[in-house]
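Only a single protein chain was left out; the remaining protein chains are all shown in position.
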Amino acid sequence: MILYVISVGLSVTMGLMGFINLAHGVFAMAGGYVFATSLGRLGLPFPLALVAAFLFTALLSIALERLLYSRLYSAGELAQVLFTIGLIFMAVAVARALYGTLAPPVFLPDYLRGQVHVLGRDFPTYRVFIIAFSFLIILGLWFGVERTRWGAMVRAAVDHRAMAQSVGINTRLLFTLTFALGSGLAGLGGGLGADIIAVQPSYPFEHLVFFLIVVALGGLGSLRGPFIAALLLGIADTACKYWVPELGAFLIYAATIGVLLWRPMGLFGTRV
Amino acid sequence: MKISKLAIVAALALASSAAFAQTIKIGFITSYSGLNGNLGPYMERAVRLYIKLHENELPPGVKIELITRDDTGPNPDKAKQLAQELVVREKVNLLAGVVFTPNAMSIAPIATEAKVPFVIMNAGTAVITTRSPYIARTSFTLWQSSYPLGQWASKKFKTGYTLVSDFGPGHDAEEGFTKAFTEGGGKMLGNVRVPLQNPDWAAYMQRVKDAKPDTLMVFIPAGKTATAVMKNFAELGLDKAGIKLIGPGDITTDEELPNMGDVALGVTTMFHYSAAAERPANKAFVAAWKKEYGANETPNFLSAGSWDGTAMIFEAIKQQKGKLNPDKTMEIFKSWKFADSPRGPISIDPETRDIVQNEYLREVRKVGGQLANVEIETFATAVKDPWKELQKKK
Partner (left out) sequence: MSAHLTGYTGDPRIRWTEWLPWIVAAAAFFLLPEYLALGVRILIFILFALSLDLILGYAGIITLGHSAFFGLGAYVAGCLSAKAGVSDPFLQLAAAAGAAGVLGVLTGAVILRTRALTLLMLTMAITSILLETANKWTSMTGGADGLSGVTVAPILGAFKFDLFGRVAFIYCLVALFVAWLLVRRLIYSPFGAMLTGMRENTMRMHAVGAPVYMRLIAVYTISAVMAGVAGALLTQTNQFVGLNVLGFELAGEVLVMLILGGVGRLYGAFIGPVVYLIAQDYLAKQFPEYWYFGIGFILVLVVIFAPGGILGLLDKIRLRRRAV
């Protein structure tokens, strides 16, 4: 489920802005590190640490966007792919230099540890928390995109940038902010998931496939899509590992290929 | 005139000392980056520390040059290429190091072909030393720790389950433990092998929990993976369900313990080295380490393996007075004994060229406010690699 929170940011940037940002994992990793450091060394309480992760990543993304990404909005897909891969390399090196190759320890607050008893089965409290939190995020985002002026502006700018600009919408600012939101969400996801998915320098590479799978399966430009995709993937993955551990992650990839062939735009995609 | 005579004398003096000066080149291959890339420095530091503290023991005029290379993780073709270059370009006298089994396996043919002794200071799969007659190992094998663990566990628990990473050392740990456990009367409820790169342990842990064994034996590569497993173990409530977590010492390595938190308290492991060991040789070792590298630094089992490996190399250098002959070096290695290792008395088995050492039963406890692997008892002495012993019987 952490996959969702991280991937929704990617769906936002890729779907709404049309930019292939493979370095999304970098923001998740950055958020994870900030979160762990805030929680551990700086001793911030859990909610504040999450906020710190979100803010830091959002700010970082704004800086990167202004300096680098914006040059490539009109460049081809290849250029975007290459550029973001280059970013990944750099980020991995920086992370290694700053934090070493060990994942920083994450000490969850007591009220989130242990188990809750739901419907006759025990579930780890933290995971339930994450699912609930993800749900809130999707609600918030959906509301934001569908019901607010900001959301309307973003949709307009994405559909037809020139037209939106002529109507007086500051597309530059809009894209920057949207990118910040998407990346901030990634950072938040990285922080939330830090306990379960270890934050280490190879993070962006390791999980790139998963983020892309969630987004591609869910469909670009859709918010519900990645959520459902992450849910399905999460359940399927856990189920497979439980019943048939020999197959491992095999099934996930096969399923992805199957679904994408049947529906190349993803389950809920509105555009390729 | 006088000046030129002085010059000639000086030149002669220099030349003669150069004739005596001999540099032993050691090609040191380990992992500084990539998967578990933090482990390389633990090995290099141990080697350098030993050299620093003992270089006055070397024969006069003999120096050691340590040439380090990064194999960037479990990358066998890179490791092989590095070894090849070290042998062909730098003309090293010895190869040493190696964290990962696949890397050691791919370097083995080079050691054989070029006749360069290869001291393995970490990689722990049993079969490695059979790959080349020029390999000697000073670290450990998984059978050495898992087999005695299984023996001990079979007396305390009735049913067991194993969870290991799916690669050489993991298979060894699983087989070693299972064999000893079932021989001792225990019943194995299941074995599960988990891919080396795996983000989520929950499903596996749930499976174990549902099987309700008395004990769970875990082996995963030392480091961050261990912490993740610990956390999942607790998070899914396996400890509350009465399942005791045990394993070879890799799951509670000394440098990672502080990160695991109190979740690790009470975990029982079987291993050859703990930084908390009370014997004088270890106290001196740890003190020297902290003095050189910082009060918050601690050595771990990789350091111990490298330290002892360097001691063994020193022995070969001393006995041959700095002129290393590969076959003679291997002879010296094969008969090497070291009573003062930080891990107690160790030696090399002349038949297998593998390490022979004690295995200690340890428990994670709080010592002085910090978590430590406290050695409760010396479970077995002078343990030869059980896997090779069993092969002999066949």
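The letters A and B name the chains in turn, as written, and every chain counts its residues from 1.
Everything below uses one rule, namely that contacts are C-beta pairs under 8 Å (C-beta built on N, C-alpha and C of every residue); 3 or more make two chains touch, one makes a residue touch a chain.
The model shown is predicted, which means the values in this text are computed figures rather than measured ones.
Undergrad: Which residue from B:I24, B:A46, B:V92 or B:A114 sits in contact with the chain not drawn here?
TA: That would be B:A114, which touches the missing chain.
Undergrad: Among B:D70, B:D214, B:E297 or B:E363, which residue is in touch with the absent chain?
TA: Final answer for the missing-chain contact: B:D70.
Undergrad: Name every residue on chain A in touch with the hidden partner chain.
TA: 14, 20, 68, 71-72, 75-79, 81-83, 85-94, 96-97, 205, 208-209, 212-213, 215-216, 220, 246-250, 253-254, 256-257, 260-261, 264-266, 272
Undergrad: Which residue numbers on chain B touch the omitted chain?
TA: Touching the missing chain: residues 32-33, 69-70, 74-78, 80-81, 84-85, 87-89, 101-102, 105-106, 108-110, 113-114, 125, 131, 165-168, 171, 195-196.
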